[in-house]
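One protein chain omitted, others in place.
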Amino acid sequence: MGWQEQKKSLELDKVLSIRKEPYLNNETIAVLETQVDDMTAQAIAYTMEELLKHGALDVYTQAIGMKKSRSGILLTVICPCDRQAICEQVLFRETTTLGIRYRLQERKTLFREICEVETEYGKARVKIAWRDGFCTVQPEYEDCANLARSHNIPLIRVQDAVKSAGEISLQSRSLTENT
Amino acid sequence: MGWQEQKKSLELDKVLSIRKEPYLNNETIAVLETQVDDMTAQAIAYTMEELLKHGALDVYTQAIGMKKSRSGILLTVICPCDRQAICEQVLFRETTTLGIRYRLQERKTLFREICEVETEYGKARVKIAWRDGFCTVQPEYEDCANLARSHNIPLIRVQDAVKSAGEISLQSRSLTENT
Amino acid sequence: MGWQEQKKSLELDKVLSIRKEPYLNNETIAVLETQVDDMTAQAIAYTMEELLKHGALDVYTQAIGMKKSRSGILLTVICPCDRQAICEQVLFRETTTLGIRYRLQERKTLFREICEVETEYGKARVKIAWRDGFCTVQPEYEDCANLARSHNIPLIRVQDAVKSAGEISLQSRSLTENT
Amino acid sequence: MGWQEQKKSLELDKVLSIRKEPYLNNETIAVLETQVDDMTAQAIAYTMEELLKHGALDVYTQAIGMKKSRSGILLTVICPCDRQAICEQVLFRETTTLGIRYRLQERKTLFREICEVETEYGKARVKIAWRDGFCTVQPEYEDCANLARSHNIPLIRVQDAVKSAGEISLQSRSLTENT
Amino acid sequence: MGWQEQKKSLELDKVLSIRKEPYLNNETIAVLETQVDDMTAQAIAYTMEELLKHGALDVYTQAIGMKKSRSGILLTVICPCDRQAICEQVLFRETTTLGIRYRLQERKTLFREICEVETEYGKARVKIAWRDGFCTVQPEYEDCANLARSHNIPLIRVQDAVKSAGEISLQSRSLTENT
Partner (left out) sequence: MGWQEQKKSLELDKVLSIRKEPYLNNETIAVLETQVDDMTAQAIAYTMEELLKHGALDVYTQAIGMKKSRSGILLTVICPCDRQAICEQVLFRETTTLGIRYRLQERKTLFREICEVETEYGKARVKIAWRDGFCTVQPEYEDCANLARSHNIPLIRVQDAVKSAGEISLQSRSLTENT
């Protein structure tokens, strides 16, 4: 048997018929911001870890140019509203900041599910997200990194295999459920 | 005849007497934000183009430092409120993001007009903006770039000539209308 | 007498008993933002100075990637609500922008006080901030920089000495007031 | 017939037996650098285009913090040694710089070839690179972007299809040549 | 008399006939680099000042992403070879770095001269640089900033006036010397 062009992306669309519910969720989150010019990169990285440990959804830094030629850092924290207080506490405890700006903001998120797939390198999880008219399959980084390290092969090769396995599993499910 | 110092900036102010209406407009726009750590620079640039094509007023990226040493990208989209839905759709289609933050925000914009001027290198458009007590003349980049390429001369020389022609034209108009 | 391990951090906590009032203040501030792609770094730095001179609380720049491969600048101004109008005026006067986005935002700030301390290198001010369960002492940069320059010693050595003196003075005060 | 897990990465390795020559090339290139603080983002982007048009292999900008709070740009040009003179000329013509640093530097490059593949969306080129023990297939961005735009589908879906077609074509070739 | 389009850029080229010598100089400079992750933005800015005071030609910072999610700073110093030792000393004194990378590098610089011009706002210096077939006139930032502050007018207006005066003065000189 020769090599056949996969019709995967066309088939993939059938999967969408499985999910009748709306694929978008709306929620309110808190955004905290503070800029610092008298902290070290070490201490900022530690603060980021502490924030994630205390329930922040995401934390990121941006290099900013400040007065007096200072290349400071703007730290942004995105957290559920009920974690705002604890995240503020972490910021006032671990950073040198004297002020934190905050706001509530709306966020639209996709419905997603995690499932495990089997590849030639071992098992790994994928995140399946329902989008507007199609689905995407995103391999879980940590699982792929572990497989790549233990097999001593390029990460990208593992990610490709996991993504591929995720797409195939999604299609099988679609075929089954549509019969 | 010798070289005479232009009194252009003083004269320029007379132009303002032409415009009696307020020079500032207030409007509500939508700001969409999403940070990504599993997209390539190519795909992000493509997304920016698609967003502009679908009505975004401006789109920009910022390098951010994320958890686990990832140097991700924060993508910001500024669009009219009636383009928010389509821009969100583009984001969910072209990026790997699972969530988009959005907010409505006020924006003050200057009254501006586009007019064409003639220079020794050819025609080019300028954008004239009424500010608080004076006007500014900004050469249209694409026109200047085209003239610079076709004449094989530095862009800055074309921009200077176009700006100069724009200021002169603005002054003539002011003199005419004030007579 | 030998060298004794300082018990400073434990003692420092006693200081908190001095202050009975809440250590957090809530206030509303204005945030102005504008992105530019046709200004020079010189002109942006000048604008930052002018904004601070006219009452901005903080101003910072961020490198952004814009359409058509332009590496522009996002300029953010944080100011008291009663300085918003003048800061907008400075932006429309000193930058090429045609539009400014603005919003009111809440900010939590720590109660802080400035006091002067004496070190082996001379006098310097420190900023004392009451946090959740402890205090921090931050040396004033300008004072330390001046001492470092005049003594021709590393800045960090001066900052350490000033911070140390600040912590000792804070502890003495605590002991006195608690007696 | 059901969905079968592809054994593609294992098969792919066979392709390497085709190429007996060394896969790494060593060459000398010129690297030009200059930092600017009095140019606009527009003019820098124009300079980048001009440099690429005149034979630069790659050009990139980096945001830098300079003296007096200026957020300038470091412009780096990588070019073949015989294009150094013309690239310097472009820099002195299009930028405000008064000085250009340059050095010759060694570069190792992978052997690569371009070939065209057929997908359900149309034809596109892929770049095949021989690495240490395996090959990679990289879809040509412009081709994928064109297909995505004309079919109105996500870029990533086209890139996946093109990459997949490239890998399949590479494997067929391997099988044929090894028979 | 009406407004006449200036033929300035054409005339400007005549200036070049004044200067018979080559307009490019080649020199060797030292480049020092060090990355830090445990310094504050304040201390880095102080170090930059100290380096410039001790003879560095230019100093700049770049935000870098380091291991363990640290957003550190790469500090680059460009100095004459005979200032390398003192600049290294400043780096080891003012930064926390344990290692400095250094190299000698070639640099091409343009012949330039400083001269003073008179404008409606007062006197200011301009830097005239001979380029390949034309000259550029760059207003000195500090002079323009001072005039803008004292007249309370936009910096860009002063810079335009100074540049214009510089170009006119250059042309007069050209005409005189060519007669």
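Letters A, B, C, D and E mark the chains in the order given here, with residues in each chain numbered from 1 onward.
Here, contacts are C-beta pairs under 8 Å (C-beta built on N, C-alpha and C of every residue); 3 or more make two chains touch, one makes a residue touch a chain.
Computed from a predicted structure; not experimentally measured.
The chain not shown here is in contact, across the full complex, with A, B, C, D, E. Touching the chain that is not shown, out of D:52, D:86 or D:153: D:52 (per the contact rule at the top). From the options C:54, C:112, C:125 or C:157, the residue with contact to the unseen chain in the full assembly is C:157. In the full complex, subunit B touches the hidden chain at residues 36-42, 44-45, 48-49, 61, 63, 66, 68-73. Subunit C meets the missing chain through residues 2-3, 5-7, 9-10, 63, 65-71, 119-120, 134, 136, 154, 156-157, 160-161, 164-165, 168, 171-172.
Interface residues of subunit A with the unshown chain, by the touch rule above, are 42-43, 46-47, 93-94, 96, 141, 145, 148, 154-156, 159.
Here is the rule we go by: only the chains that are shown with their structure count from here on.
Common neighbours of subunit C and subunit E, listed by label, are A, B, D.
Each of residues 42, 48-49, 61, 63, 66, 68-71, 136, 141, 154, 156 in subunit E touches at least two other chains.
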